[in-house]
Every structure is written in structure tokens, then in C-alpha cells.
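Dropping the structure in here first, questions after.
Missing here: one protein chain of the complex. Every other protein chain is in place.
What follows is chain A.
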Amino acid sequence: MVSPAIALAFLPLLLTMIIRYRYYFVLLYRAVLIRWVRDCLTGLSREERAFQYILTHATPGDAQSILDTFDHWCSKVEFISHIGPKKGKILDRLLQEHCPITVLELGTHCGYSTVRIARSLPIGARIYSVEMDERNAQVAEKIIRLAGFDEDMVELIVRPSDEVIPRLREDFGVERLDLVFMDHWKRCYLPDLQLLEGSGLLGEGSIILADNVIFPGAPNFLRHARRSGLYEVRVHRATLEYIRGIRDGMAELTFLGIK
């Protein structure tokens, strides 16, 4: 039988683990436990709750207000994985630098990043936002309309991304994508990137921005991007949205063109 002394000797390890990975415990609590409890209590999905909150708290037509309300809800009330304010600033800077005309967004979720991109786009630019989930898409559309962006600016496509990308040229008449923002399933990053390469929509200087490449992480995507030689890769290091202690990063891939 193991003596209590030996068991006690494991106490420092336990303490270390708890202290070191406290942010992950917090994340677990906020993203999983609270969501589960609230889902049971309200009968609404998380996204719908977020929309209700925004409807009651934000100023319609004001993108900044909507974003702020989102941030507030995500950091104080519940947790939704968005791009968040800090990484959002990197996105804003990129948009200002490059002024893309055609943007493809994979993974609309609640429309936070769509609003964020749309508000800093030049006139005449267009976003194609792809969302697989029907309910999320409904919420996203409401939020986008609430922020004051119309059909011409934001085109919401409710289909899986791997079906959309090969048909972008035929169905939507897209010739070239200036910016691709990826924030959907991390497993889909790599196949979608390969689809984009195959479709020929990427031109020289096109930018692919992928969120959450470190946590939860998309190792295969990064490996491919680094090894293929098609891209100039930069990883912006930051922390996970709304939780301070977890490291995360955004990968910025600049397409160099096929040689």
C-alpha cells in the first residue's frame, strides 16, 4: 500500500499544475461549464444570447458600439471565441495597410470579425463570409445588418467552406481574393488553403490571415505554409481573446505567386 507520505510528496506537483495552468481551468470553466449551464437554463444557444444582449445594449448602426458590447459580453458574461480586441487591432492595421477590395472570410460565427473587417474597408469593397451553421448564420446576419452593412458589402454564404471555395469564381464572379481571413474549424485550415491554391484565386500579394494558429493551433497548416515556399509567413504573437494568460498567435501569409 502506498503510504500517505508518498502521496503528500505529490502535493507540490499538484499545486504547480494548478497554478501554472490556471488560465486553462478558467477557460474550461467559462467556455464549457457556464455555457452548458446557461444552455440548460435558457434553452437558447450561446450565439442567440449574445445577440439578445447586443440588441439591448448596443447602438444600432454603430459598428464600434456593437464591437464594444461584444467584447464586454465575452469578457464579463460568457465566452465566445472571436478574434477579440487585441488581435483585432492587428487585423485593422493590416486592412489599413493593404486596402483589400475582395475579402473572403471563412467562419463568420456571430459576425464579430465581419463587422470588424467591413467597417475599415474602402468603398466598393466586398466581403464574402462563409458560415456552415444555419443558426449562427442567422444571428450573424442580424448583427451585420444591425451594424449597418448591406448585401452589397457583405455576402453571407451558408455552406461549408470546402464547397464554397471551388465555386467562388462561377457562382460569385470572384477573380482574385485580396484577403482571406480564416477563423473556422482549425482542422479545415490546411484543406481550405490547398483549395484556395488550387482555385487560382490567390494573386501575388494576397494575404491570408489565420487566427488561433497556436491555441487551439493548426500545426499542419503552419507546416505547410512554411514548407511550400509559396508564402511569406509571419506569426503575430498575442494572447487568446478575453483570457490573458494563454498564448496564441495569428499567422499572416503573403502569397508570393506560383513560380
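Following the convention adopted for this analysis, a residue touches a chain if its C-beta (ideal position, glycine included) is under 8 Å from a C-beta of that chain, and two chains touch if they have at least 3 such contacts; residues count from 1.
Please note the rule applied: contacts and distances are computed from a predicted model.
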{"item": "Hidden chain of the complex, named as in its UniProt record, picked from \"Tryptophan synthase\", \"Transmembrane channel-like protein\", \"Proteasome subunit beta\" or \"Ribosome biogenesis protein BOP1\"", "value": "\"Transmembrane channel-like protein\""}
{"item": "Contact residue for the chain not shown (choose from A:A50, A:L106, A:C188 or A:A218)", "value": "A:A218"}
{"item": "Residues from chain A at the interface with the omitted partner, ascending", "value": "1-3, 5-6, 8-13, 15-16, 19-21, 24, 186, 213-220"}
